[in-house]
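With one protein chain removed, the remaining protein chains of the complex are shown where they sit.
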Amino acid sequence: MKITTSAAVAAPREHVFSALNDRGVLRRCIPGCEELTDVDEETFAVKLKLGVAGIKGKYAGTATRQDLLPPESFTFALDGKGKTGFVRGTAAVRIETQGEASRIDCEADVQIGGAIAAVGSRLIGAVARKLTRDFFRELADAIGAPPDVSDQNEIDALPDPGRDERLE
Amino acid sequence: MYPAPFEYLRPATIDEAIALLVTHGEDAKILAGGHSLIPAMKLRLAQPRYIVDIGRIRGMSHIRETAGRIVVGAMATHDAIERSALLREKCPLLPETAGHIGDVQVRNKGTIGGSLAHADPAGDWPAAVLALDADIELAGPRGRRTVKADGFFVDLLTTATAPDEVLVEIRVPITSAKVAYEKTEQKASGFAIAGVAVVVEQGGVRVGVTGVAAKAYRAKAVERALAGQSAPTAEGIARAAALAAERVEALGDIHASPEYRLHLAEVNTARALRRAYGN
Partner (left out) sequence: MSAQAKKYSGQPLKRIEDPRLIKGIGTYTDDLRLPGLLHVAFVRSPHAHARVTSIDTSVAKAIKGVVAVLTGADVNEKCGVVPCAAAIPDLKLPKHTVLAGDRVYFVGHPVVVVVADDAYAARDGVDAVEVEYDPLPVVVNPEEAIKPGATLTHPDLGTNVAFTHNVNGGTDIDEAFRRADRVIKQRVYHQRLTPMPIEPRAVVASYHAGEGTMSIWSSTQVPHYLRTLLPGMIGVAENKLRIVAPEVGGGFGAKLNVYAEEALCGHLAMRLGAPVKWAESRRENATSTIHGRDQIGYYEVAVKNDGTILGLKARTIADLGSYCQLLTPAVPTLTGLVLTGCYRIPAVKMEIVGVYTHKMATDAYRGAGRPEATYLIERLMDLVAKELGLDRVDLRLKHFPAPTEFPFGTACGVTYDSGNYQGALEKARQLADWKALMSERTAARKSGRLFGVGVSTYVEICAIGPSAAMPAGGWEWGCVRVEISGKVTAITGTSPHGQGQETSFAQIVADQLGVSIEDVVVMHGDTAVAHYGRDTYGSRATVIGGTALVMCTDKIIAKAKIFAAHLLKVAPDQVAFADGQFSAPGAEKTLSLAAIAGEAYVAKNLPPGLEPGLEASSFFEIPNFTFPFGTHIVAVEIDRETGQVAIQKYVAVDDCGPQINPLLVEGQVQGGIAHSIGQALFEQTVYDENGQLLTGEFMDYAMPRATDIPEYILGHTVTPSPTNPLGIKGVGEAGTIGATPAVANAVIDALESLGVTHLDMPLTPERVWRAIHQRTVATV
C-alpha cells in the first residue's frame, strides 16, 4: 500500500529536517510511542501502543535511516510487528521551502499483514492518515510552529475488484 | 473467535458507570448493544480488561417528546427507533435511518448511543444526527455537558466523548416530513459506502454525509447553495448536490474507490434532496 502525505509546517526547512532527525522529538511525536531506544547511529527501536479508540495493539519495531541528504530528504526503512499484524516498508521524506514555511512530502510504501489486513482493510488507509496527521500536529508543536497543519493525503494501491489491473 | 480475558462489571446507575470508568481508566470499555465492540473483541483487535455493561441501567432507552424537542436515550435500540410511532410522526428521519442499519438481529441489539460513540466512518446514525443538528448529552465525573453533532465527530472512530464519559441521550428538533436518507450499501457488510441524510427546514436545509470520509460531515457547501430557497428547481438541486463532496478526502477500499465514493456522495445527495423537497 502506498500512502502519500503532505503537510505544511510554519518553520524553515533546516529546522524541520533536524527535528525529524532528532530522536527526542520523534519520541514525542510518534503516535503511541512508549519507548524509543538507540540501536546505532542510523537505527532506533520503538515500542508503540497504537490504534484508534478501543482498537489498540502493541507493536515493536525498528526504523533505519537511509539516503540522508540534509536538509532535503531521507528515508526510513520500517519493520514492526504485533499480535494483530505487521508493517514493513519504507517512508521517503522530502522537505521543500515554501516561503516562510516548509512543505513535507512523505511517501510511504508499506506492506501490512496479519489480522489488521484481513479484517481492517477498509480502515487501514484512514487510520494511517489519522496517525500521520497526529504526528505532524505534534511535530509542529515541537518545533514551536503554529499547530495548524494542512494536509493532503492520498492512499492507493489497494487492489480494487472494480478495477483489477489484471483485467484490463 | 475467543476474546482475551476480561472482567465483566454491571453498574446499576449512570454514576456508578462513570465511577467504574474513572477507576479503570483506559482499560475499561462501555458495553451497550455489543454489536461493534464484541466483534472487535472476538478478533482480539480490542482487548479491554474491564467491560462496563450499561445495559441494565434504568432510564437510558427512552424515546419521548420533552419541551418541544425529541429526546432519545442512548440505549434505545435501532429497532425501537424504527418502530416508534412518535418518531414516525415527529422525527421521521430517525426511523427511516434505523431501517437501513444491518439486519433485524443487529437492529434488535445495536443502540443509537453505541453507534454514535463508536463513530464508525460508515455508520448510518452520524449522517442523521448531523442533518438534525442534534444535541448529544454526555455525563462524566465533571458533570453533564451537551455537544452539538457538528462538533461531536472528531476523527475516525473518535468523538468528543472522553474515556470517562457516558453518552446518555440525543435531543433533536421536531421536523416536518421533508427529510430523506439515501444510502448505498457496502455489499458485504451492509454499512454505508455513501449515506446522505437531508432535513429541510424553513429557509434552509441541512445535509449529513457518512461513509465517504474518515468521519461523517455536514455538506455545508450544499446547504449554502440552497439557503433561503423553499422550493429549489431540479437544476438548483443538481448544482447544489454537485458540491456534496467538495474538498473531501475520500476513503478507498476494495469495495469502492475514493472516486466512486465521491460520485455516490453527489448522487445520493441529489436523490435525498429531491425526495425531501418533493421535487
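Note that the chains take the letters A and B in the order they are written out, and that residue 1 is the start of every chain.
Please note the rule applied: a contact is a pair of C-beta atoms (placed from the backbone, for glycine too) under 8 Å apart; a residue touches a chain by one contact, two chains touch by 3 or more.
Computed from a predicted structure; not experimentally measured.
Within the full complex, the chain left out of the display contacts the shown chains A, B. Within the whole complex, the absent chain has one touching residue among B:A4, B:V22 or B:A234, and that is B:A4.
Of the listed residues A:L78, A:I112, A:A126 or A:L139, the one in contact with the hidden chain in the full complex is A:I112.
Check B:H35, B:R107 or B:H263 against the missing chain and you find that the one touching it is B:H263.
What subunit A contributes to its contact with the hidden chain is residues 1, 83, 85-86, 88, 111-115, 117-119, 121-122, 157-164, 166-167. Listed for subunit B, the residues touching the missing chain in the whole complex are 1-2, 4-5, 43-44, 184, 187-189, 254-257, 260, 263-264, 267.
Operating definition for what follows: only the chains that are shown with their structure count from here on.
Chain geometry summary: the mean Cα position of subunit A and that of subunit B are 30 Å apart. Residues of subunit A touching subunit B in their complex: 52-57, 83-84, 115-116, 119-123, 125-127, 129-130, 133, 152-153, 155-156, 158-163.
On the subunit B side of its complex with subunit A, the touching residues are 29, 37, 40, 43-48, 118-119, 121-122, 155-158, 186, 214, 249, 251-258, 260.
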